[in-house]
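One protein chain is absent from this view; the other protein chains keep their places.
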Amino acid sequence: MTNDSSVVVPAPPYHDVEFRVRYAETDQMGVVYHTNYLVWCEVGRTDFIRARGMSYADMERAGIGLAVSELSARFHAAARYDDMIRVRTSLTQARSRGVVFDYLITNADSGARLVSARTALIAIDPTGRPVSLPADLRALFGRV
Amino acid sequence: MTNDSSVVVPAPPYHDVEFRVRYAETDQMGVVYHTNYLVWCEVGRTDFIRARGMSYADMERAGIGLAVSELSARFHAAARYDDMIRVRTSLTQARSRGVVFDYLITNADSGARLVSARTALIAIDPTGRPVSLPADLRALFGRV
Amino acid sequence: MTNDSSVVVPAPPYHDVEFRVRYAETDQMGVVYHTNYLVWCEVGRTDFIRARGMSYADMERAGIGLAVSELSARFHAAARYDDMIRVRTSLTQARSRGVVFDYLITNADSGARLVSARTALIAIDPTGRPVSLPADLRALFGRV
Partner (left out) sequence: MTNDSSVVVPAPPYHDVEFRVRYAETDQMGVVYHTNYLVWCEVGRTDFIRARGMSYADMERAGIGLAVSELSARFHAAARYDDMIRVRTSLTQARSRGVVFDYLITNADSGARLVSARTALIAIDPTGRPVSLPADLRALFGRV
């Protein structure tokens, strides 16, 4: 994402969600398969939006989707089956056509840092075309 | 599925598809996670339908989906990462409102039997309501 | 599973676990992809064992795994993204070499029945060979 954002969110508040690692999420290295951390980011994002008073499911029913356009992640340490995981999600940028979320995934018991990630999302209509975020969503994301 | 089927397919021809096990499909036991074999059944089913001259993607675009209503599987031996897998799919029953497929999953190199499975599928419209299979699909599934 | 079980568990107590449907678990029919319900059964099974005072992760570290040998499921109604799900797990059979669990997956808000399933699991050692359940596990599964 470039820096020409119309709305900058300098010190975003965060939202935490916790859950346990599922057996299905491990691989033969004995740890969580790396793309599953990115599924967890989406769990964090969904919960962040709910904590703001809206459900992403409702957003989609109202005709606005958020599609991931860019993604980056650093893998610091591995999570294991049955570990309690915490995903801390923060809103880093909110613009007319999209938002950027940052994630810090930790072991909820030890506090060990596992993965840090960022996703840029763009607003799309049901046909997949980029659109501007409607006023209520801009208010939701802008209210920091 | 009960035995009151209107169309019985006594000796169904089969269709084979082959592919390699992905790393993502393993779990910490060092073998393929059990639900992934059932994803492979769907790969076999898709290819079976394509071999009959139709694509399941086209079926859905034409407004007819096939939803799994029942499923059973026996796990005989484990597949491992990078193994070449063969899924043999056969049509076991075709009725006005649904079809039954049988699957035999083997190691394509050794021939070892890994999983045998069966799925019953019902025809649904885009709202999820059960419907009768249209004539062209009945012809496709009935032509044995 | 045949009926020659050495330990019959006539009215098994159950254990409930709840969580929300993830976006990653949906498919293009707009509902949960069918094999994901079976991943949820494993979440239920893990939590059932924990509620009995042991962790399945510890079991594996102690050299005993439980591998799914048979599985069956009936799909009654579909779950959707962000639905709150309840998995009710009960122990149906406990024998020297394996156990059988039953699952009832419902919508936790409406109570609607979504999926009923059964899995048979056999005890294996780290090389994948079937073994007898050690005494502490037989006690754990037998205590009803």
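By written order: A, B and C. Residues from 1 in each chain.
Note that contacts are C-beta pairs under 8 Å (C-beta built on N, C-alpha and C of every residue); 3 or more make two chains touch, one makes a residue touch a chain.
Remember, it's a predicted structure, so these values are computed and weren't measured experimentally.
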Please pick, from B:82, B:109 or B:136, the residue that touches the omitted chain in the full complex. B:82
Sole contact to the chain not displayed, among A:18, A:70, A:109 or A:136: A:70
Subunit A residues touching the chain left out here are 28-29, 31, 34-36, 38-39, 60, 65, 67-75, 78, 128
Interface residues of subunit B toward the undisplayed chain are 19-20, 22-24, 39, 42-43, 46, 55-57, 60, 80-82
Contact residues on subunit C toward the hidden chain run 23-24, 26-31, 33, 35, 81
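Criterion: only the chains that are shown with their structure count from here on.
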Report the pair of chains linked by the most C-beta pairs in contact. B-C
The C-alpha superposition of subunit A onto subunit B, two copies of one sequence, needs a rotation in degrees (nearest 5) of 180
What chain sits nearest the middle when you go by CA atom centres? C
Would you identify the chain whose Cα-based centre sits farthest away from the centre of subunit A? B
Can you give the whole-Å distance between the Cα centres of subunit A and subunit B? 35
Could you state the distance in Å from the CA-based centre of subunit B to that of subunit C? 24
I need the residues of subunit B touching at least two other chains; which ones are they? 28-29, 31, 35
